[in-house]
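Sharing a structure, written as C-alpha cells. Questions coming.
Of the protein chains in this complex, all but one are displayed in their positions.
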Amino acid sequence: MATIQTLHILNKSPEHPRAARCLEMVSEEDGLLLTGGGVLFLATGHLSGPGKVFALSPDIDARGLGDFKGSNAELVDFARMVKLSLEANRVISW
Amino acid sequence: MSTLIMIDQAPYGAWTGREALDMAFSLAAFDQPASLFFTGAGVNWLRQNQEAGGIGQKSVEKNLSAAPIFGIEAILADRAACETYGLDENSLIEGVTLVDADAALLNDYDHTAFAG
Partner (left out) sequence: MAETASETFTLVITGAPYSSQAPQTALGFAQAAVTAGHRIDRVFLYGDGVHLASALSAPPSDETNWSEEWSRFLSEHSVPGVACIASALRRGLVNETEQKRYELPAANLRTPFEIAGLGEWVEGRIKSTRTLYFHAGD
C-alpha cells in the first residue's frame, strides 16, 4: 500500500464551509478520514475527488448510514484511525 | 518544523481567530517557525480601520501589524476570498501576501492547525 502523504480528518458535514475547503486540499497521495458529521458525505455521494476515503464506523452507525457502508469508503474503527494517523506522513484535523 | 495556523472564521463573532493568533504567537515565542493563513470569511481579520470598542472588544489590527516583529514568518491570505470580500491592497493591512489556496500551499508546512 502506498504511503499516505497527508491524512485529512474531516468532521464537518457537507453543509459546513470548511468541508469544501478541506476537499479542495486533498490530493491523489492523501487520505481523507470522515468522522462525526463528515460521514454524511457518504449519503450525498459527492466524494469524487482524489485520495483514499475512510469513514469512522461508530459515527456511521450513529447516523443510521449502514446502507452506505462500503460505497466508496473504507470503514475503520478507532484502532485503525490510530494506525492511519501514524502511517501518514502528517495529519491535518479540519 | 514549520506550522501553518489557519483562520477561516470571521472576526468579532467568535474568539477562534484570536485563539489562533495566540497559537501562532506562542510558537514564535518558542522560536518555532509559524505562519498565518486567512481564508473564507477569515480574511476580514485583515481589513484596515477596525474599531471594535463599540462592541466591547479590542481590534486585532495592532497585533497583526506587529506579527513580524514577534517572529511570525508570514501573513498569508486566500486571493479568491479577498476578492469575495472586496479586499484589495487599499483595504488590506500591511504585510499580507496573497496566495492561492491549494494543496501545494500546505506542502510548505509540516504541521497545519486550526484553533477551533
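Observations on the model:
First chain written, first letter: the chains are A and B, and each begins at residue 1.
Everything that follows uses one rule, which is that a contact is a pair of C-beta atoms (placed from the backbone, for glycine too) under 8 Å apart; a residue touches a chain by one contact, two chains touch by 3 or more.
All values derive from a computational prediction rather than experimental measurement.
Where subunit A meets the missing chain, the touching residues are 1, 9, 11-13, 16, 35-38, 56, 58-59, 77-79, 81-83, 85-87, 91, 93-94.
Along subunit B, the points of touch with the absent chain fall at residues 1, 3, 15-16, 19, 22-23, 26-27, 30, 32, 111, 113-116.
Here, only the chains that are shown with their structure count from here on.
With centres set at the average Cα position, the gap from subunit A to subunit B is 27 Å. Listing the residues of subunit B that touch subunit A in their complex gives 8, 39-41, 101-103, 106, 110-114. Per the touch definition, subunit A reaches subunit B in the complex via residues 6, 17-18, 21, 24-27, 30, 90, 92-94.
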